[in-house]
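Only a single protein chain was left out; the remaining protein chains are all shown in position.
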Amino acid sequence: MDLSSYLLVGAVLFVAGVVCMATKRNGIGVLMGVELVLNGANINFVAFANYTKLGLDGQVISLFVIVMAAAEAAVALAIALSFYNNHLTIDVDQANQLQG
Amino acid sequence: MTGHQFLFWVFAAVTCGGAIAVVLTQNVVRMAFWLIVSLGASAGLFFLLNADFVGTAQLLVYVGGTLVLLVFGVMLTASGPFSKMQTRPGELFLAGIVAFLLLGLLGSSVCSVDWDRVVASTNAGQPITTHHALNQGYNRPEEGNTGHPLGMAFLGMRPDRDLAPGTKTLSTGYLLPFEIASVHLLVVLIGAAYLARAKRRIHPNES
Partner (left out) sequence: MDPQTVQIGLTLKWLLTIAWLLPLLGFVVELIGGGWVWGRYSKNAAYLSVICIVTGFICSFTALMTWGNGTNWSALKDHGAAHGDAHGATPAHTEAGAHGAAKPAAAAHGHDDHAKPDAHAAKDGAAKKDDHAKHDDHAKPATVAAPAAGEHAVVEAHHHKDPKVVFTGLFYRLAQFGSLDISLSYYIDSLTLVMFTMVTFIASCIHIFAIGYMSEELTDNYADHQVHTSHGHLHRPGRFHRFFSFLSLFCFSMLGLVLAGNIFQVFIFWELVGVCSYFLIGFYTERKSASNAANKAFIMNRVGDFGFLIGLMIVWTWFGNFQFGDLPADGHTQPGLFSMVRGNDGQMKLHVPESGKAEVVFKNQDNHIQTKPNGEQRTIPYWLLVAAGLGVFGGCIGKSAQFPLQTWLPDAMEGPTPVSALVHSATMVAAGVYLVGRFYPMFTPEVLLVIAYIGAITLFLAATIAVVATDIKKVLAYSTISQLGYMMLGLGLGGWAAGLFHLITHAFFKSLMFLASGSVIYGCHHVQEMPQMGGLRRKMPLTAYTMLVGVIAIAGLAIPYVTLPGGDPIAFSGYHSKDAIVATALTYMKLNGHYLLFFLPLAGAGITAFYMFRLWFYTFAGEPRDKEVYEHAHESPWVMVGPLVVLSFFAAFCAFGGESGILFKLLLDSEPSSVAGGYVAQTEYLGQGLLNLKLPSHGAIHANHAQAGTLALIMAFVGAGCAYLVYGVRWVNAAEIKAQFSGIHQFLINKWGFDEFYDMLFVRPTHVVAGWCSAIDRVIFDGFLHSTAKAAIKVSDWDRKFDETIVDGAVNTVGIWTFAIGRSLSVVQTGRMRNYVMFIAVGLLSIFALLIMFFPN
């Protein structure tokens, strides 16, 4: 298989993640969208690592991304919980205090 | 069709399908399930890309950790009967158009690049042969081809680079980012715990 196949898979994951973020009213769903986007990026990194001179560095970056994603998930979940505690809902549309 | 190709298609299909299913599903628990499926399949893709350590980490951290965390989140926030949080159809439609356009854009970008020329000197498409992979710092598959080099890299050494013929200088590793990431995780742990601690506004006697 060539590089572009993997890149396409990454693109699909990315787009799915974006759409997920843009449409889900559930905060957890939005978090899942983020995971998808990050995962799409990871696939790209690893694919480049394998097919180009990037080499091992690509895998290192993807590892960092995974760690970051875990951290992000933890913090985001804490935020979601806090939000839920305050609003008694997880609907992100309720969080519109920044409305202009 | 080689085994590699076959496996790719299977993993790719599952990965993409899972992702799409996450988008289309309205139930958050099912979304979590499809996400697990998608991420797990992508771990398979990592293995196909000779990134066994990354794939393992994907399975352990994502599927085993993060997703569990998410599921916990779902359970903690969805107390009581699920309230309907329907997205408006207009939004869905718009999102669909954007999605297709974005996908088209990315896809056309990927396809329009002549990757052969870009990665001319790489081992594109080639299975990892011993001599080549060794030169690149990969171990033999039976030794776990990336585990050791990655560990060395995180400790600040790059045998995959520096052991190449003709190399006269030492490359830098990822010790400092690694340490920073570890401290970062600690901070995140504390911060998350702080944020998520229970502080309900509604007093028990009110409810």
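We call the chains A and B, going by the order they appear; numbering starts again at 1 in every chain.
We adopt the following convention: contacts are C-beta pairs under 8 Å (C-beta built on N, C-alpha and C of every residue); 3 or more make two chains touch, one makes a residue touch a chain.
Computed from a predicted model, the values in this text were never measured in an experiment.
Asker: Which of B:Leu60, B:Met75 or B:Leu105 sits in contact with the chain that's absent?
Answerer: B:Leu105
Asker: So which bits of chain B touch the chain we can't see?
Answerer: Spelled out for chain B, the touching residues are 91, 94-95, 98, 101-102, 105.
Asker: What is the set of chain A residues that contact the non-displayed chain in the whole complex?
Answerer: 18, 21-25, 30, 92-93, 95-100
The rule is simple: only the chains that are shown with their structure count from here on.
Asker: Once you find the CA centre of chain A and the CA centre of chain B, what distance in Å lies between them?
Answerer: Distance between chain centres, rounded to whole Å: 9 Å.
Asker: Under the stated contact criterion, what part of chain A meets chain B in this complex?
Answerer: Listed in rising order, the residues of chain A that touch chain B are 1-9, 11-20, 22-29, 31-33, 35-36, 39, 42-43, 46-47, 49-53, 55-57, 59-60, 62-64, 66-71, 73-75, 77-82, 84-86, 88-91, 93.
Asker: If you look only at chain B, which of its residues touch chain A in the complex?
Answerer: Going by the criterion above, the answer is residues 4-5, 8, 12, 15-16, 19-20, 22-23, 28, 31-32, 35, 38-39, 42, 45-46, 48-51, 53-54, 57-58, 61-62, 65-66, 69-70, 72-74, 76-78, 83, 85-87, 91-92, 95-96, 98-99, 102-103, 106-107, 110-111, 113, 115, 118-119, 121-125, 136-138, 146, 149-150, 153-154, 158, 160-161, 174, 177, 181, 184-185, 188-189, 191-196, 198-202.
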